[in-house]
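One structure is given below, represented as structure tokens, and several questions about it will come after.
A single protein chain has been removed from this complex, and every other one stays in its place.
Labels for the chains are A, B and C, by order of writing; each one numbers its residues from 1.
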Amino acid sequence: MAALANEPAKLLSNEPVGPRLFLMELESPYIARTILPGQFVHMRVNQMADHILRRPFSVYRTDPGEGRVVILYQVVGYGTDYLTGLSPEADPAIELVGPVGRPWGARTGGERADAGRVLLVAGGVGAAPLYLLAQQLVERGAKVDMVMGAQTRSALVTLSDYRERLGIGVECATDDGTYGERGFCTGLASRRLDGGCASDGAPYDLVCCCGPEPLMRIVSDMAAEVGVACQVSMERRMACGVGACLSCVVDTAAGKRRACVDGPVFDADEVVWR
Amino acid sequence: MAALANEPAKLLSNEPVGPRLFLMELESPYIARTILPGQFVHMRVNQMADHILRRPFSVYRTDPGEGRVVILYQVVGYGTDYLTGLSPEADPAIELVGPVGRPWGARTGGERADAGRVLLVAGGVGAAPLYLLAQQLVERGAKVDMVMGAQTRSALVTLSDYRERLGIGVECATDDGTYGERGFCTGLASRRLDGGCASDGAPYDLVCCCGPEPLMRIVSDMAAEVGVACQVSMERRMACGVGACLSCVVDTAAGKRRACVDGPVFDADEVVWR
Amino acid sequence: MALAVDLGGLRMKNPVTVASGTFAAGREFHDFVDVASLGAVTTKGVSLNGWEGNASPRIAETPCGMLNSIGLQNPGVRHLLEHDIPWLESIGATTMVNVSGHSFQEYVEVIEALEQSQAVHAYEVNISCPNVDAGGMAMGCRTDSVERVVSMCREATARPLIVKLTPNVTDIAEIARAAESAGADGISLINTLLGMAIDPERRRPQLARVVGGLSGPAVKPIALRMVWEVARAVQVPVLGMGGIASGADAVEFMLAGATAVAVGTANFVDPQATVKVIDGIADYCERHGVSDVNELIGALEC
Partner (left out) sequence: MALAVDLGGLRMKNPVTVASGTFAAGREFHDFVDVASLGAVTTKGVSLNGWEGNASPRIAETPCGMLNSIGLQNPGVRHLLEHDIPWLESIGATTMVNVSGHSFQEYVEVIEALEQSQAVHAYEVNISCPNVDAGGMAMGCRTDSVERVVSMCREATARPLIVKLTPNVTDIAEIARAAESAGADGISLINTLLGMAIDPERRRPQLARVVGGLSGPAVKPIALRMVWEVARAVQVPVLGMGGIASGADAVEFMLAGATAVAVGTANFVDPQATVKVIDGIADYCERHGVSDVNELIGALEC
């Protein structure tokens, strides 16, 4: 994997795209070039001075040629709220530590990266860290299906990217039923797992899931039941973001492991859910 | 005196005007209307969140009709440096507590406010809190002379306002001799005090001085020597800025007095210099 | 919604008072807030004949906090009784007087003087000031001296007696228990943490007195922990303070076990902080379906 850098990043755009959802585009050439699907950046914004810690964000899309990374973020607290106020004109001082973490498929190496039939399951902003993976899989000619859940229609902000840019079939569920099935996306995921790959009905080789922890637990149980390998991307509060402080540990069969560098992607069957 | 308010203020402009010197214009109607010469505002800027205290600034000029106040500030530390980055476009949240403090001439009431011949002595940004006084005196028909010191020519940023807007005679000294006399302005002040009012040679009724403490001490000694009343504006680090915390005390003949509300203007002969 | 609380016999119309020394006797803030609307006004520490306090500079800003070394400058209890208490009475404020002394006896004499006024509703005995050489913090660091001074004060008054503790100790719960056993009706904490700031350019301390007391948001986690420890160690109510700047902060202290809270350094940042904290508590109760603010006291789930 690429060496870590602390790259000064230039803010190019920062726009609302849905309910409490923003898309931020940054110029950060090294990270754009080296980041792997599932890895993240640890972001520092200078003027957030009373909030001293960095904030981790997955990279949603990249444009390696132009040296750009795109982050999709949801406003949940001080830091993400602060981010919404940044504008390219004010030229805020932003630094990204990255590329951090174990990417999707990294655990057991070649086999999974070459997976032929993959089901992606995303809840909320969990759709962001799956996009680069989907792109990579499509480029490799894998068959990719996706199930996506969100609170409401307007929160399905990544849907068109998956459908139109990548040409992936995506089934949706919304909590309020304003788009797709009403309720959680676990029902859709379950039917897909039972029915197999949308194009040929063959069983999946791999499920990759990112979203709220309860969703990931249910999906990982379902995958285990039908005997399909499953990976999940875990979130923890992070201080260093580089593996040094042990603030981000996840309980696993092998003991407490660091979400930042031993993850964020874990094999679902390793995780001891809390 | 007017009641204190905590007035939200709108930043209208914020421009460099000299070496580490900036002019900031704010819309703050209540304060613009009520502030008296020598009083100050206690400024809060929201995003300076790790620096929790407000910063006190004298009001340099006002436009009561338009509800505007102008502040002249010098960059000396974090807060004043932070101010330089504010722009009206970003619409920063600024609040001003004011009008605070005893104004010039307030101590012995009518007599001094009606002073007929006044010498103003300003060192550096000490020129700011004297402008409203000069304006008031000129409007009342008093004879006003001024002595102004600064490090270098380009730091004499208030000079044209005094000369052109108010038509006051100003003699200058600069440390580097790039304008006026070379050296400190104490020499000029001494000669003026000896020579009397520029227009008629009659002795001054009052000296008002603001600048570094050593300057104020020397001027106050000189005034005492020639028997002219003298007032000085004292600076102290301030927490509350409204008289409650006792962080800003000045040693006076009557004990420790608060610079924020018992001052900032003190009768020079009361001050026990440190 | 019911906001009234009882702090060891002191009836407060809401749980919010001010931290002594940050609000004088209220008058300076009356242009900003209706001082009588506070749960109580806690006045600046007062001694028998007044003190001059320390030399300037007396404050320094630190990350998310400030140091002060005022040193309990005050004009003495007579002045308070003649000038400040009558004003507080005239506006109908609930008044708690913060009491200081250089000796155990001085505390008693200050209280005796204050007993003459009906407009003094409670005492906060400050055995925790880090900025005076005699009395103050040293006294508040040992159980034996705490017990002694509190007992003596207890004998001097039947009014609510709140004892204010210093956080600069190894075991705050032990000190609190000593105060309780000596007759305190409530425990108030935290006073400031002893700290220091240096100007590296001038190689000098930023405070004339070298060290001073740290307050403000920076100390909140320490204050919250101590309030939690003390609330579990004593039966009497706790007045919590240290970095409170919002309704949420106040609720956190109440969840940790405080019956009432004090707003201190935040008054300097926002002169309307007290009423914003009161409104913030009320909002919180409304949002969470809490009909009586007393339900929040010690309601932390852990």
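In this text, a residue touches a chain if its C-beta (ideal position, glycine included) is under 8 Å from a C-beta of that chain, and two chains touch if they have at least 3 such contacts.
These figures come from a predicted structure and were not determined experimentally.
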Legend entry - Candidates C:P160, C:G186 or C:P217 - the one touching the absent chain: C:P217
Legend entry - Touch with the omitted chain, as defined above, among A:L12, A:L53 or A:A198: A:L53
Inset, instruction - Write down which of C:G8, C:G101, C:P160 or C:P205 is the residue touching the left-out chain. - result: C:P205
Legend entry - Residue, one of C:L3, C:A36 or C:M196, that touches the chain absent here: C:M196
Inset, instruction - Quickly run down the residues of chain A that touch the omitted chain. - result: 3-6, 44, 49-54, 95, 97, 236-251, 255-256, 261, 274
Inset, instruction - Please give every residue of chain C in contact with the chain that is not shown. - result: 62-65, 67, 141, 168-171, 193-198, 200, 202-205, 210-211, 214, 216-222, 224-225, 228, 243, 248, 251-252, 255-256, 284, 299-302
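Just so we're on the same page, only the chains that are shown with their structure count from here on.
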Legend entry - By mean Cα position, the chain sitting nearest the middle: C
Inset, instruction - Could you grab the centroid distance between chain A and chain C? Build each centroid from C-alpha atoms only and quote it in angstrom. - result: 48
Inset, instruction - With chain centres taken as the means of their Cα atoms, state the distance from chain A to chain B in Å. - result: 57
Inset, instruction - Quick one: which residues in chain C touch 2 or more of the other chains? - result: 63-64, 217
Inset, instruction - Could you list the positions in chain B whose residues touch two or more of the other chains? - result: 49-51
